[in-house]
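Of the protein chains in this complex, all but one are displayed in their positions.
After this line comes chain A, so read on.
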Amino acid sequence: MPATDSSSAATSLGRSFLSLRRDHIPPPSSDHRAASSSDLEIDAFHRHAADLLLDLLSDSDDLLSLAWTRRLLDSFLICLDEFRAVLFGVAAAHQPLDRLLLDFLDRAVKALDLCNALRDGLDLVRQWRKHLAIAASALAPSSSDHHHHQHAPLLGEGQIRRARKALTDLTILMLDDKDAGGVVGQRNRSFGRAGSRDSHSHAHGHHRRSSSGGSSGSGSASHLRSLSWSVSRTWSATRQLQAIGGGLTVPRAHDITATGGLASAVYTMAALLFVVSWALVAAIPCQDRGLQAHLTAVPRSFPWAGPVMTLFDRILDESKKKDRKHSCGLLKEIHQIERCSRQLMEATDAAEFPLAEEKDAEVKEAALELVQVCESLKDGLDPLERQVREMFHRVVRTRTEILDYLSRPHNAG
C-alpha cells in the first residue's frame, strides 16, 4: 500500500479506533459461547468494512475516478454480503431487532431510487462522451486513418471547427444538466405545454413536434436534447440522501446486548449504505445533487468511523475546490472533460490558420488527453452502470430476504 501522508494518517486513525473498540462495545449477551462467536463475526464485519474503506483511501490521486467509484461499489456489495451472512447467522430476539431492520429497509428502498437516478446520470455522461469522441476524432484521427503521414501535419481549420462544434454542444449539454437537472426533466415531460425556457427559440410556436427548434444555422442550442431523467422532476438526490441518512442513530447499549450485537451490524450497514450513496451522488450527475446530508456523530468505537470521516472530508474538500464547485459531478473523468474542453476551446479561440507550431502542439496535447478520457469512459462507464444495477438488485434481494427473515421465528429463545 503506497504510504501517502493522508492514507497513513487514516490507517493509524483506524488502528487507534480498533484499539479503542474493546472498551466501548458493550459486553456480549448472557449466553457465553454463542454470543462470543457471533460477537467475533460482527467484529469481523465491522473491521472488514473499515479495511475496505481504508483501501479506498489508500491512493488519494485515485479518489473519485471511475475506477475508484467501481471499487467503492464493489466494497459496498462485499459488505452487504457479509452483513447478510452475519444477520442470518446469528440468532436474536425479535425485538428490538425487527424494529431496527424495518428502519434499515426503509432506507434501502430509498437507495433504490438513487440507483435509478445514478443510472440516468451515467447515461448522461455516456451522452457527453459521444460529443467528446467527435472532438477527439476530429483532432486526433487514429493512426490507421493517416498511416501514410510520417508525422502528423498541423491541424486544419476544418478539424478545429468540427472539434469546437462538438465541444460547444458538449458544454451546453453539461451546463444544461448542471443548472437545471430538474428543468431538463420538465422540458421532456411537459410535452406541448408552455415551453418553459425553450419558447424563445420557437419563432413559429410549433411546440408539439418537439422542443428542439434549431432553425437552420441559428446557432441555438435548443436542438440539444438532453436525456430525460426517469424520476419525476420534483425528485431530489439531496433529499433522498437526507432520507437515507436522516435519523440514523447509534444503537443503544441494551439494544446491542438484546440483539447479540446485531443492532450494531445493522447500524453499520445503514451507515455504509448512506456513505456509499452519498459518495456516488457526489461523483455522478444526478437530479438536484447536493452533499449537505451527513452522518450524525459516529462513535469512534466503530472501526470504520475514522475512514468514513476521512472519506467524507476528502470528498467535501474536493467539492469545495474552486474549479469543482459548480461541477455536475465530482467524477475525475468529468473534471477532465471540463478541463480538456475548456483548454481546447481557449486554445482554439480566434485561432489563425495555419496554426502556430506551438499552439498546434498545445491543442494536440489536450486532444491526446481527450482521447484518454474517452477511452477510460468507454471502458469504465458500462461496467459502472452494471454495478449500479447490481447494487439495485442486491439491495432488493437483501430486502426480500430480510422481510422473509422477519416473518419467520428467528429468536434464540
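Keep in mind that, in the parts below, a residue touches a chain if its C-beta (ideal position, glycine included) is under 8 Å from a C-beta of that chain, and two chains touch if they have at least 3 such contacts; residues count from 1.
The rule we apply is simple: contacts and distances are computed from a predicted model.
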| item | value |
| --- | --- |
| Undepicted complex member, UniProt protein name, chosen from "Histidine-containing phosphotransfer protein", "Exocyst subunit Exo70 family protein", "Ethylene receptor" or "Transmembrane channel-like protein" | "Exocyst subunit Exo70 family protein" |
| Given A:R161, A:R252, A:K320 or A:K378, the one touching the chain that is not displayed | A:R161 |
| Candidates A:H131, A:R289, A:R314 or A:K332 - the one touching the absent chain | A:H131 |
| Residues from chain A at the interface with the omitted partner, ascending | 109-110, 112-113, 116, 119-120, 123, 127, 130-131, 133-134, 137, 148-149, 153-154, 156-159, 161-162, 165-166, 188-189, 191-194, 206-212, 214-217, 223-225, 227-228, 230-232, 235, 353-354, 382, 389, 392-393, 396, 399-400, 403-404, 407 |
